[in-house]
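So the structure is just underneath, and the comments pick up after that.
One protein chain is absent from this view; the other protein chains keep their places.
When the chains are written out, they are named A, B and C in that same order, and each has its own residue count from 1.
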Amino acid sequence: MKQQDIEDLRQLIEFLKLHGVAEFDVDRGDLKIRLKFNPQESGSASLSDLARLLQSAPQSVAQAAAASTPAAQAGGAAGAAAEPASVEAGLHMVKSPIVGTFYGSPSPGAAPFVAPGDYVEKGQVIAIIEAMKLMNEIEADVSGEVVKCLVSNGQAIEFGQPLFSVRPA
Amino acid sequence: MKQQDIEDLRQLIEFLKLHGVAEFDVDRGDLKIRLKFNPQESGSASLSDLARLLQSAPQSVAQAAAASTPAAQAGGAAGAAAEPASVEAGLHMVKSPIVGTFYGSPSPGAAPFVAPGDYVEKGQVIAIIEAMKLMNEIEADVSGEVVKCLVSNGQAIEFGQPLFSVRPA
Amino acid sequence: MFRKVMVANRGEIALRVLNACRELGIRTVAVYSEADRNSLHVRFADEAICIGPPRAADSYLNVPAVISAAEIADVEAIHPGYGLLSENANFAEVCRASNIKFIGPPPEVTRLMGEKEKARQAMKKAKVPILPGSDGVLATAEEARAWAEKVGYPVILKAKAGGGGRGMRIVREAEDLPNLFHAAFTEAANAFGNGELYMEKYIERPRHIEFQVLADEHGNVASLFERECSIQRRHQKLIEEAPSLQVSAKMREEIGRTLTKCMGEIGYQNAGTVEFLMDSSRQLYFIEMNTRIQVEHPVTEAITGVDLVKAQLRIAAGEKLDAILPAKLEMRGHAIECRINAEHPQRFTPSAGKIAVFNVPGGNGVRVDTALYAEGVIPPYYDSLIAKLIAYGVDRAEAIAKMERALSQFIVQGIDTSIPLHEAIFKDAAFKAGEFDTGYVERFLERSPS
Partner (left out) sequence: MFRKVMVANRGEIALRVLNACRELGIRTVAVYSEADRNSLHVRFADEAICIGPPRAADSYLNVPAVISAAEIADVEAIHPGYGLLSENANFAEVCRASNIKFIGPPPEVTRLMGEKEKARQAMKKAKVPILPGSDGVLATAEEARAWAEKVGYPVILKAKAGGGGRGMRIVREAEDLPNLFHAAFTEAANAFGNGELYMEKYIERPRHIEFQVLADEHGNVASLFERECSIQRRHQKLIEEAPSLQVSAKMREEIGRTLTKCMGEIGYQNAGTVEFLMDSSRQLYFIEMNTRIQVEHPVTEAITGVDLVKAQLRIAAGEKLDAILPAKLEMRGHAIECRINAEHPQRFTPSAGKIAVFNVPGGNGVRVDTALYAEGVIPPYYDSLIAKLIAYGVDRAEAIAKMERALSQFIVQGIDTSIPLHEAIFKDAAFKAGEFDTGYVERFLERSPS
């Protein structure tokens, strides 16, 4: 199940509980869902607790940082705390092993290391992350086809943030 | 199964359990999931919260009060907050409508109003509760056979505390 | 000191009093209605007695039930908290007759202060400034005009028999008086079958300022300075602070001295609060006295270092003020309190129910008084106050900064609370500048619609 599906499902279940539904079936195109609540549980209370609140309302993380960094561009992709909702199943995420600033090409104006559709070998340099004035080469940790670059040039990157999605070969 | 799938599944299961779902089927493209929780498992989560803690560890209520009242005897029955666990089904509880001190007989040394095995009529005086120097007659609110007197002579009684168990006629 | 005390109240103030007792080594007895069985004031008392069904009239306001509970628990004294039985002189009399010490002033004093005109006259006699007005009923428009000259415009005409605004007219100029007098008279006569009117000075945009007093049972009285309580909605205070920016050191000293003398004269005992309106020229006018501990007492505790509830207990046990108060009573810093209510922050509809999430702020200079907790329930039978959040800083700016920080960390889910309203007010420039009066909240709500 993908992140977005779980979110959709959460809303669905909360909606069903709110309306006192005990069982639920749906068959719509390729989507079929059948649900049945526990009789004693269905009316239960604390849907929301602080732990879940924290999970559902994560911090601005690297985006906020990026926004306040002059060098950073308006980031397109989400931080590690909120992985892209549209990731297809079966894709591998190349994540940042360090904190720093992302560069997709070896030098300003040069061609990017990789572009969507490229095939990369495990160990191939696919980006640079600048940290403490050092340029750290980031290698692909899997071989396969680059599907998407999830961050922008100059964007602030936190530990574990997905950089590329790759379809493993 | 890949690491990410296992993680996703774990989240899904925790999520379903949290919402008390008993069974769950999904069929979407190549993804089919069917889930059914054990009845005893589905209610899991935080068994202990402060509310339940309060319920399971109630105050000493009238007993504590009784213990510190010179006139009071060591009470046998439990307070209103913890009704006797051994009450037979079908028994009616005559509860105290006021706060005060219980007396089972019209005057010291006199025979009790009622004893176990007696038949009482609805409206019959079955006890006295002294409050603010006033002797308040307590009437049976049901007709039937007195099974047990749940409090002792001179015991401090709180509002709603069971005084007698009666098998309704 | 007492061996055992009953707290005849519920919610945060019951817990507040229980804590004070406990810290003084006094055994505590709570009373509760069936709706409050799982309340913290029940849980944290040494003993607890159920006194009736949920409705307050049948439990917390039920004098025989409370007294019976006190008797079976064999307590020496009852602390009434605020609200409920706290200003009920009859209850205090029954306590006296039952040989139970009522922690508050004698019933005679409570009764005197409960009758508005008598209280006014007692204060006037002691030279406490009162709201000027006609001494009684005005027979004619001419008589009204003579009084208005004396009192000074604007004045307000009020129906002797009335209330709720009927038979009430604000008169700003002499030439309007005859017409307004007759209109008010007619309206009052129609509404109440009695057209009699009296007159008071009308204060435009008043502030609500109150003074805390403590009096022992040996004739000693102390003033613990003022609180500013102008942030209120329909006479319900929302935010209180101490000291007031509007009270000068000289005024504080003068009013304090006058009140000390006055309380001595009327034989006041225990804690009390003297409420004033302040007009735009910073003149104070007595309106009423509350003969009990006040909801907003923590702001005074913060700036004086005096524990007011412990002081109440010690006074009732016969101690003298000089043993209770520091040698030199002085103010330090600034304190603000927010009353967190379970109600919709714009519509003000009460929000009873179960609390799902309850994260209470803490840290330096933050105090929270509450009897609620995660998964605790707010019953629909009582008032909507669920917590008091008090911030203390070296000055008002720091107290405000702390309050803003604390409000943002006070997370309540499952019910509506007034927290968003408090947060909005603390962002408001007029509030920050101290520019407000008792009409502030209504105007604030008008200019910032939901």
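One rule holds in what follows: contacts are C-beta pairs under 8 Å (C-beta built on N, C-alpha and C of every residue); 3 or more make two chains touch, one makes a residue touch a chain.
All values reported here derive from a predicted model rather than from experimental measurement.
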{"item": "Residue of C:Met251, C:Val360 or C:Leu445 touching the missing chain in the full complex", "value": "C:Val360"}
{"item": "Residue among C:Ile156, C:Ala374, C:Val412 or C:Ile425 that touches the chain left out of view", "value": "C:Ala374"}
{"item": "For chain C, residues in touch with the removed chain", "value": "15-16, 19-20, 22-25, 40, 44, 298, 301, 305, 307, 309, 326, 332-333, 357-360, 362-370, 373-374, 394, 398, 401-402, 404-405, 408-409"}
{"item": "Chain not shown, touching residues in chain A", "value": "49-52, 54-55, 58-62, 64-66, 68-70, 72, 79-81, 98-101, 131-132, 156-161"}
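The definition used in the following text is that only the chains that are shown with their structure count from here on.
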{"item": "Averaged-CA centre spacing for the pair chain C and chain A, given as whole angstrom", "value": "53"}
{"item": "Chain centre separation (chain B, chain C; CA means) in Å", "value": "38"}
{"item": "Touching two or more other chains - residue numbers and ranges from chain C", "value": "374-375"}
{"item": "For chain A, residues that touch 2 or more chains besides their own", "value": "47"}
